[in-house]
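For this depiction, one protein chain was excluded, whereas all remaining protein chains were kept in their positions.
Chains: A and B, in written order; residue numbering restarts at 1 for each.
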Amino acid sequence: MTTRTLALAATVAMAALATGTTGAQAQDCTIPLGAVFPLTGSNGPIGEPIAETARWAVEQMNEAGGVQGCEVEYLLRDTQGQSAVGVDAARNLVDVQGVPALLGAISSGVSLPILTSVTAPSEVVQVSCCSSSPSFTELAESGESGGFFFRTLPTSRAQGVVLGNIASQNYDEVSVIYINTDYGVNLAQEFQDAYEAWGGTVLESVAYNQEQASYRPEVNSALAAEPDALVLIAFPVDGSTILREWISFGGPQEFVLSNALRSDDVLEAVGAQFLDGAIGVDNAQVSGPSVEAFNADYQAAFDADPNRPGIHINYDAAAVTLLAMAAAPEATGPAIRDHIRVVTNPEGEEVYPGVDGFSRALELIEAGEPIRYVGASGPISFDENGDVAGPVLIWTVADGALAEDRVITVDEVNALFGELAQ
Amino acid sequence: MMGYVSYLSFFLTLALVYGIATMGLNLQWGFTGLFNAGVVGFFAIGGYAYAIVIGPDRPDLVGGFELPFVIGLLGALVFSAVAALIVGLATMRLRSHYLAISTFGIALTIQLVALNFESLTAGNLGLIGLGRPLEDAFDTPLGFNLFYLALMVVATLVVYGALQLILHSPWGRVLRAIREDEEAAISLGKNVSRFRLEAFVIGCSLMGLAGAFYVGSIGYISPFDFLPIVTFQIWTMLILGGSGNNRGAILGAIVVWGVWTSSGWLISTVLPPAWQVRGAASQVILIGLILVLTLLFRPRGLIGERVTVSSGARLDNR
Partner (left out) sequence: MGQLIADGILTGAVLSLGAIGVTLTLGILRFANFSHSELVTWGGYFALTFIAFAGTSAETFGPLSFGWSFVGAIIVAGIATAGLALLVDALVFSRLRRRRAAEMTLVFASFGVALLLRHIIVLIFGPQAVYYTGTLQFAVEVLPGVRVMPDQILVLVLTLLFVLGLHLTLKFSRLGIAMRASAESPDLARVHGVDVRVVIRWTWAIGGGLAAAAGVFYGLTVQMRPEVGFTLLLPLFTAALLGGSGSVYGAVIGGLIIGLSESLSVLIIPTGYKQAVPFLILLLILYLRPRGLFGDVAR
């Protein structure tokens, strides 16, 4: 704790020094960027690194010259995992701080009321990394969101289908344990439909609610059917507990894991040797210069691998928003909304994460050239509903570490969809 | 400047929503001595009843009657009252903590039903497209916020006035008699369990009404709006404001909700961005500290009950 505080203090001091020396270009104006994430409560463990990542992206953008010559001020609020607190925080950021764009939240149960009662009516751009509910697409289709909502998380369908596909290639009978939130319910459903279509049998499908004293009853009922493997759709903290209990109680050490479990925390908590050979899916993150550059930068900045849920996609959420703010003629919601697709233009010159990438992007924007942000999770393109379709990564645990197995491209995902439709 | 007005009107709207629920709780605890720890359950029933009555028709769901706002409010009142009646009949013979834990369990069960009974509540996804009343009549969110705040002020005054009226009626005096000395009330021939049940039902339907107003201002409902913490928040509003006094209940709602939300603002203004992530914990620590200190220095709340039972009797004689 103390070392961490000291490190933070040192970083702040250095940042202050840095801005002091380069202050010659006089950034005396500031543009606010709001963010609402759960920092305390049950989603605190995933919210904290996600919020940090966005702050870091803002710092990099400021180092690269800021937005329209102004420094971007990152205004972060805690939702405590409560909708009402989140909505209030968003309202405050929009009305009092005048943010033209807002990052967040994580759970759809908080992001949705913010969209319906704050950002959409006030015409403020909202970019979420992690809210997976199909309701956002519905609101966009009906025009109620006014096109102000974007998310960098590919819809759960692609992941569910790929998960079902790889599971059916490896196992005939599985049990599923999934978290009883929109994320888990959707993904579990997509998985099961796909898996059964390819001939697999789901023996037992068990929902679990977060924040419970023990998950042994859930583990037991999934285990009792004697499946070949466990399909686990969960967040790292509960997921680790469930995996530990599964292994302790003699369940087969064969796992198919959801994207949120692609986390070093899980490996450390469970013991990588027990997870050897586990397979899972995650979004985008194709390897390539942009992803590698990001991973190296992250490693240097945080002294940790970016293997935690939501890090890459929230970095991209922040980066796309910041670039759109830079490209937009004025710092207003509608202008930023209209420039989100401008900075992810497939025709444009590719720009990457990091200070250098942002500097290059700013130059191109200045020159009026089109740009295509290729981010920490690979190339991003938003469809008309603000959703992204991305390639799906298949990952595995090998030699005690997370490893990339292969990437299912968008075309391949569509081919899988086609197979299912028949 | 307009931003402040807009935010403040939104803040007060939510505070008054909680204020109405707190007055409902005050009727139960402050005036009757019923330890209802299931506030959020009735808040949720009201919210869902409202959403189902006014919401758009959805082919895969029960409900979605697209009825006007006012009918939605009535629906919330009726459904929460019916639920309270059922719960009340099962639990009114329990005392203090036993009643508390039972009602708490019922509230949790209600939330679980909202989460799992997908054909009625859409489960985790929540219900979207719940139009906010007269939203289209306003060009800016500010206009709507002010309108809704005005609505809330009127609703709060109506509830306050009605409660004052019934509390100063013979019925209200019996309630306080029960709270002070149940056996004396029984010996006076009062049907104590019936009065208790009535107070419980009226109080719960006010919580349901508050739930409807909450959903009306947000335009969306999901089980995550009704976490158990809301019950604690509303109780804190009552105890800190001053149990047994409806003005205290409203003031408590505004103060506690203000502390709860403005502490986030404060933390994000005071701390440099690099510390804000850790600062989130200090926000909740600050909330806890303010709560504890206020109770230490004003153990009876900000505005306690002024009148004792006997002087209340004198009040009515004048």
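To be clear about the criterion, contacts are C-beta pairs under 8 Å (C-beta built on N, C-alpha and C of every residue); 3 or more make two chains touch, one makes a residue touch a chain.
What you see is a predicted model; the values in this text were computed from it and never measured.
Only one of the listed residues, B:58, B:93, B:168 or B:194, touches the absent chain: B:93. Listed residues B:70, B:134, B:157 or B:289: the one in touch with the omitted chain is B:289. Contact with the chain not shown here comes from a single listed residue; of B:106, B:152 or B:303, that residue is B:106. For subunit A, the residues touching the absent chain in the complete assembly are 1, 39-42, 44-45, 48, 180, 206-209, 211-214, 216-218, 220-221, 224, 236-237, 240-241, 244, 247-250, 265, 268-271, 274. The chain not shown here touches subunit B at positions 29, 90-91, 93-95, 97-98, 100-102, 104-106, 108-109, 112, 115-116, 228, 232, 235-236, 239-240, 243, 278, 281-282, 284-285, 287-292, 295-296, 299-300.
Throughout what follows, only the chains that are shown with their structure count from here on.
For the pair subunit A and subunit B, the distance between C-alpha centroids works out to 35 Å.
Within the complex formed with subunit B, the residues of subunit A that make contact are 5, 8, 11-12, 15, 39-40, 44, 48, 51-52, 55, 58, 73-78, 80-85, 87-89, 91-92, 94-96, 98, 107-110, 112-113, 116-118, 121-122, 133-135, 138-139, 142, 144, 180-182, 185, 207, 209. The touching residues of subunit B, counted against subunit A in their complex, run 3-4, 6-7, 10-11, 14, 112, 115-116, 123-126, 128-130, 132, 135, 141, 144, 214, 217-220, 222-225, 227, 229-230, 260-261, 264-265, 268, 272-278, 280-281, 283-284.
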